[in-house]
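I'd like to ask some things about the structure below.
The complex appears here without one of its protein chains, the remainder shown in place.
For subunit A:
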Amino acid sequence: MLNKLALSGIRHRIRDYSVLFSGLMIASAIFYMFMSLATNQTFLSSNSPAAATSFIFGFGIVLLAIITIVYVNYANTFLLSMRQKEYGMFMMLGAKSSKISRMIFVETFTIGAISTVIGSIIGIFATGLVSRWIISAMDMQVKHFNSFYLPALLWTFVFFIVIFMFSAIRNSISLRRSKVLTLLKRDSQPVKIKRNGVLKSIQAVLGLILLAIGYFALWYAGTNPGFIYLGIPVALVTIVLGTYLTINSFVTAVIVMLKRNTNYSQKGLNNFTLSQLSFRINDYTKILSMVSMMFALALGAITVGLGFNNQIDNVVNGQNYYDVQVINPDAAQQKRMKSLSIKTKDVYNYKTDGKKVYYRASEFKKQPVGYSQIDTKTMISSTKTTNNPSKNTNAGYELMNTRLPDQRTMEVGFVSDSAYAAMNGKETTTVLVKTNSFKNNLATIKSISKAEIKRYPALKNAGGDKYSAYTLINGFFSGLEFMGFFLGIAFLAMLASCLMFKILSGANGDVKRYNMLYKIGTKQKVLRTTINKEIAVLFSVPAILGIIHVLMGLQLFTKILYKPYANIEIPFAIFIVLYLGYYFLTRYLYKKIVLK
């Protein structure tokens, strides 16, 4: 009988339950996505040269596990906030508390099991989709990556079963312990705000000092790589604490200030919104700090991932001056070259006698040869041209790579026109093209390089042209970039859903408040705006702090990455779009719960 009642209770709140289910499914889907990468050792070792990768992913697993536990905890609170009144009623009607606690145990566990199974399946598809999207969007080469990876699936199952077991036990104990009355009235028991001005100011100062120490540690570790293993933990601890204290003190201070300003607070529902927030902030400090840290880490991961992409350009441009090189071009190659947007096109001829190669010095007088070099101190590449390649090792190296492989090791001579004409050896023509942009002409450059290899199979292993260098380096950095993106997106999705749940779990308690405001004559539109504002503040606090953390955190990469701040708007844009998506979803669901 009771079971039937409980089931019918679920049917009545199908909307709330669908929120709960989809949230838990997101959690296990994301966990699986992450594990499919993190537990795949073959993938990690073949895509990243750094030994640190395993360490980073181990660290990532721990972080994600913590977030997931917190997340499931919030989802669980959401479940309890829905159910306790009903179960309290059953108890009031005389149901034994052991029976009730068994029921909540079964309910929690069943919900967990179902959502984990479905979530993992979603995770497998999502992994395939996201990885394909990232790989194609970034022109990456990723090896040994499978969207279905059994160990990851098993880990996901084990992990979620364990945490749901704990949640179920916790729920049943908490129901058994609570008095019937507290269960029936829980919504109406508000947390009292503690107002302690002195403590808050101490917190504010301490928070700022800790943040400053953390940022300094990041900057210092960035300029002194030896300090990294100490700097990162120091920065993590101080920034976490600093974030917590800052949110706790500053946000409260701003709210109190706005409340005091009656011209603002006594207009419409402003005072109500402020009070909602000031009650919430106390309750939300922990999650907001956590979200802002995660936000920073996720955003950081993507930014650094993209930083590796910028690295590709830098390194590739440091390898070759010319984007395209064609030996004795035939009609087909000529035609392909026509479709490039050409900046300079140089044609050099050489003859070889089997021991040495000879260029005509006059050709270099007419068309100076370009070459690139890397400054070994800054790791920044630059390009130059010269009329006299015989005196310049960089230019010599550049020329060497434009010849056929068996002629590369030969000695080089630059001779006068008359001496050149007198020579008997076979003449080879090399056409070298620099385009306006390697990236924009990539497709044509690729087809020319492929055609060259067909015409001269010896080039296949020897490479030498810019496209071969690009393939090599792209393969090298793509793995890192892919990990950064994947990590970032998984983290963001997780933390935003965390925040979403925290907010939604308060929604049930808000139903009465909004209903009352409606009764005393507040327009639906005004109620909606109020909800939007409140949720916007809760979302923007961690986002702002997180963005500051990232901007500071990139200092850590000043030595490792070429221009860590370049193209920073791309990861930020991706992030803001995803995050905004979560904001709109949250406010939509919240309104569905709270308003009629």
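One rule holds for everything that comes next: a contact is a pair of C-beta atoms (placed from the backbone, for glycine too) under 8 Å apart; a residue touches a chain by one contact, two chains touch by 3 or more; residues count from 1.
Keep this in mind: contacts and distances are computed from a predicted model.
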Protein that the absent chain corresponds to, by UniProt name, given "Threonine/serine exporter", "dihydrouracil dehydrogenase (NAD(+))", "ABC transporter, ATP-binding protein" or "3-isopropylmalate dehydratase large subunit": "ABC transporter, ATP-binding protein"
Selected from A:Ser22, A:Thr77, A:Ser97 or A:Ser275 as touching the chain missing from the view: A:Ser275
Contact with the hidden chain (one of A:Lys365, A:Lys446 or A:Lys523): A:Lys523
Contact set of subunit A toward the excluded chain (per top definition): 188-190, 192, 262-263, 266-272, 275-276, 278-279, 512-513, 516-526
